[in-house]
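Note that this complex is displayed minus one protein chain, with the remaining chains in position.
Think of it as A, B and C in the order they're written, each chain with its own count starting at 1.
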Amino acid sequence: MDSALIPEGVKRCPLWKFALGIIIVGVVLLWGVYAMFLCWFKGLNQTNMNDAYGFAIWIWADLAVIALGGGAFFTGFLRYIVGKDELKNIINCTIVIGFICYSSALLILAIDIGQPLRGWFIFWHANVHSMLTEVAFCLSCYFAVLTIEYLPLILENRQTDKIPFFHNLSHNLHEVMAVFAATGAFLSFFHQGSLGGVAGVLFGRPFAFREGVLIWPWTFFLFTWSAAAYGPCFSLLVTRIIEKITKKQLVKQNVIELLAKISGWMIATYIVAKIIDTWYWAAVTAPSNGFTLLDFYSGNALYGIWILVLEIVICGIVPACILITEKGRKNKLAFTTAIILGVVGVSLNRWVMVLQVMAVPVLPFESWNLYYPSWQEVATTVLPVAYGIILIMISYRYLPIFPQEKELNPIES
Amino acid sequence: MSTKENAKDENTENGSADQDNKGRGDSSSGFIILFFIVGLVASLVVGWIVFPKLLYSRKKQPIDFNHVIHVEAVDEGCESCHFFREDGTFSGIPKLEQCTDCHEEAQGEDPNEIKFVEEYVAKEKEVPWLIYSRQPDCVFFSHVAHVKMAKMDCATCHGPVGESEHSKVYEKNRVTGYSRDIWGKNISGFKKNTYDRMKMDDCAQCHEKETGDKGSCFQCHK
Amino acid sequence: MNKEHKDTKTKKFGMVIDLDLCTGCGACMVACMAENNVPFKEDESNKLDSITWMRVYKLTNGKSFPDTDICYIPRPCQHCGGIGDHGHSPCVSVCPATATDYDHETGIVSQIYTRCFGCRYCMAACPYHARYFNWWDPVWPGDMKESLSPNVSPRMRGVVEKCSFCFHRYQQAKDRAYANGRREIEENEYQTACTQACPAGAITFGDLNNPEHQVHKLVNPDPKHCGRPKNPKAFRLLERLQTNPKVYYISSREWVRRAGDNYIKNESKQIA
Partner (left out) sequence: MKIDRRSFLSLGVGAVAGLTLSPLPWKMMDDSSIWTQMWPWTPVPEDGEVSYVNSTCTLCPGGCGILVRKVNERAVKIEGLKGHPVNDGGICILGLSGLQLLYGPTRVKTPLKRVGKRGEGRWEKISWDKAISEVAEKLKNLRKENKPHTVGCISGSANGTLPKLIERFLTVYGSPNFMKIPSIQDSYELTLHLTQGVQALAGVDIENSDFVLSFGSGIIDGWGSPVRMFKANSALKKSGGRLVQIEPRLSNTAAKADRWIPINPGTEAALALGLAHVIVKKSLYHKDFIENYASGFYDKTGDNGFKRFVLDECGLDKISKITGVDKTVMETLAKNFAKAKKPIAISGRGQGKSPGSLNEFMAVHALNALVGNINKKGGISAVPEPDFINWPELEMDAIAAKGMQKERLDGAGSNKFPDTGSLLNRFAQSINSGETGKKYPMEVLFVAGANPCYTMPDTKTTKKAFGKIPFVVSFSPYMDETAQNADLILPNHTCLERYEDMPAPVGLTKPVICLSKPVVSPLFDTKQTGDVIIALAKALSGNISKAFVWDSYKTCLEKTLGSKWDVLVEDGIWVDNDFTAPAWENAFDTPSAKFEFYALKTDDINPVKIEGDDNSYPLVLMPYDSVRLANGFIGDPPFVVKTVSDTVLKGKDSFVEINPETAKSCGLSQGNYAVLSTPKGTAMVKINLFEGIMPGIIALPRGLGHTAYDKYLANKGLNVNDLIGPVEDSVSGLDTAWGIRAKLSKA
């Protein structure tokens, strides 16, 4: 029925199957939308956040999706600036993922603030000293860039492409895409960093506080670095999942391996930096405020030292080792494990930098704070996931996301 | 399916040649521009003319007040009625009690005064005046600091109210509930006189000019 | 700054709380709530969503019976001067919408409820948990609205609020002075509601920059070290974080003074 919209030369599942999938995910989406409206109309008392947990699962989700969406800017950077041309075969996918991640982040922020109708104050009455201001500006700008990057993809749909204006627009956009990719990479460098700065500048929170260079704490650089390192893992993971579901190979192995290799080396370097940072923090920064490393990890079981081991060793060193060795990349199981660990690792890092910051008591006479999200918070956090799946489904079905698909899966006629 | 058919139609129509498209474009581009202009003009009219009319509801003061007569009759100008209390707070619009000092009974034949005496003085009911310059609850404004210490004229912010013979219509913003005088008569927000607007920026502008500093939040907020 | 208008000397309002005198009665908390239109709700037993600008903490020395000891620590907003005491308090520097600022004339950290859009970054930044979010719409049942003070605007749902050192009382004191043709106010003309109410007389409030004021005499702040108290019995909460609060505490008990900051085990020296 919708075959006119489907890219030429590829095969898609029947419409009913597609529609069924959309409906199932759509129900989840609606659940999230319901929770979202509850939060908007009844207020944030719908959440389990409290005065000790002003930042909770939403801010974590925000930081995590942006880190995972980091594949977009980094792949763009590699392709257009560094000139790794092979990556053109996966870049569309990373752009879609990036678009999803960034739009989700903005949506979550709009739910998270207590007064959504005043959200624009962040631009109009901006405090330039605040990391959040930097985040808001760069995030919005980069979202605009991603939209521009996503646009040509939509225009490449068989029907839109037929309209000459759109065809030309699409063509011209492609020409200047390098400029946008560069802008995107630049913006991303800042907002990924300023998201890291959000926690790192909190000199009232010894767990979060990091000394730094210029106006930025070390977490600024670590966040950018980790987003660049782990973001591609997520792009690869999503590609892998789409391949599994469609039962087709969509990207050539050499492209996958190239990206994986770069990601592996990035993770490796990042983890070295992270270890140095952790050591300096544990040995110098925290003790100067009267804390030992274990003070931060011995309040309750949920935030034990295991979390640090998991983040650095299991989700850092392990995937790095797998991805930088050719053997590791070629072994399907090891490769999948590595990219999953990578995704977990960066999400865990963001979790720690948001929720554990809140959990650790600073006043000596206060105790550890624990928090679990309400269903409204869970639903609104699942909402972007559902939305993302739907957008990927639609994009995959109707847009030429994977340029190599036709070649890899010739239709026998 | 019809959509499919249409798509096909278009395909043949447009797809044949760019040349064709251009030629056809000449006739339709005029329309495109026309429609663009129609849309533009219509929405400009809506935005600049209809919208402000819809945004504000117009209310009449309960009594049409003549400032000129009153200013002539009193000795101390504005402060005769709008006075400072001992603790430095500003009394604002006079209470009925104060008006009654002079208007126990009607002094003339002005229908407004008669109405005032009959409906309010006799019934001991406060007049529900609509206050043009009422600021939001979050604003702290010290009249004494401006009038006594900085020696500012009332008119600088309030305009030549003392020269008015009639109370102007009170325009209430339907969304915010405030008087139009806060945003200013001009919907685009431009002002000519110091008293044309009473937004925070206007306070800040003057403060910056006079003191070299916009001041801290709490200076004007509570 | 325009010199002609800087006719008032820069002030640094601060508070000294004598923990030996404090009885933990809670009058300061209620005085604050009544003064500042703080809302209340049916269940306030979850202290993590209960708005108390002034909160009295109960500390124990951790020893077992009968060597146990308790001490109460009232905690208003500390009005931090931040690192170097330049006004970059932990919360002020992070607010993205400039809804909170540091008043260099008084040293008071403001919070503008109508500017705040509720991102709660300031709450994450404050190590004292002195900032509170309005999770609910405030409700004053029956005629209770009648008791609201016009000097402090009631907060709407979705914004952060905190202790203002009763700034409106400063404004009122100034207005009174202006009405009498004075520019300066006396020490006793501006006192916070908690100071005024404290039945034990444990709270002292005034200008830390003014050596004539009680607060200055009590703690003797060291200008070379961002106001660190020279009085050995005085301390500030979390001194080591360099937040440089303007709330000082006095206690004759060593364990209480030590409970005001974090120390690594066996770390003997109090502050470097």
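In this text, a contact is a pair of C-beta atoms (placed from the backbone, for glycine too) under 8 Å apart; a residue touches a chain by one contact, two chains touch by 3 or more.
Because the structure is a prediction, the values reported are computed rather than measured.
In the full complex, the chain left out of view touches A, B, C.
Although one chain is not drawn, the whole complex shows that of A:53, A:77 or A:121 it is A:121 that touches it.
Residue in contact with the omitted chain (choice from C:197, C:219 or C:238): C:197. Although one chain is not displayed, chain B still touches it through residues 28, 31-33, 35-44, 46-48, 51-52, 55, 85, 87, 89, 91-92, 136-138, 173, 175-178, 183, 187-189.
Where chain C meets the missing chain, the touching residues are 20-21, 23-27, 29-31, 33-35, 37, 40, 42-47, 50, 52, 56, 58, 60, 62-66, 68-72, 113-114, 137-138, 140-150, 153-158, 193, 196-202. By the touch rule set out above, chain A reaches the unshown chain at residues 115, 117-118, 120-121.
Here is the rule we go by: only the chains that are shown with their structure count from here on.
Across all inter-chain contacts, the pair with the most C-beta pairs is A-C.
Ranking every chain by how far its Cα centroid lies from the centroid of chain A, the top place goes to B. The mean-CA centres of chain B and chain C are about 38 angstrom from one another, to the nearest whole unit. Between chain A and chain B the centroid-to-centroid distance comes to 46 Å (mean Cα coordinates, whole Å).
Annotation for chain C: residues touching 2 or more other chains are 98-99, 115. Within chain B, not a single residue touches two or more of the remaining chains. Of all residues in chain C, only 46, 48-49, 57, 59, 73, 83, 88, 90, 93-99, 115-121, 123-129, 131-137, 156-160, 237-238, 240-243, 259-265, 267, 272 touch chain A in the complex they form.
Residues 84, 86-89, 136-138, 140, 142, 144-145, 148-149, 210-213, 216-219, 221-222 of chain B touch chain C in their complex. Every residue of chain C that touches chain B in the complex is listed here, in rising order: 1-2, 5, 98-106, 108, 110-115, 151-154, 164, 167-168, 171-172, 174-181, 183.
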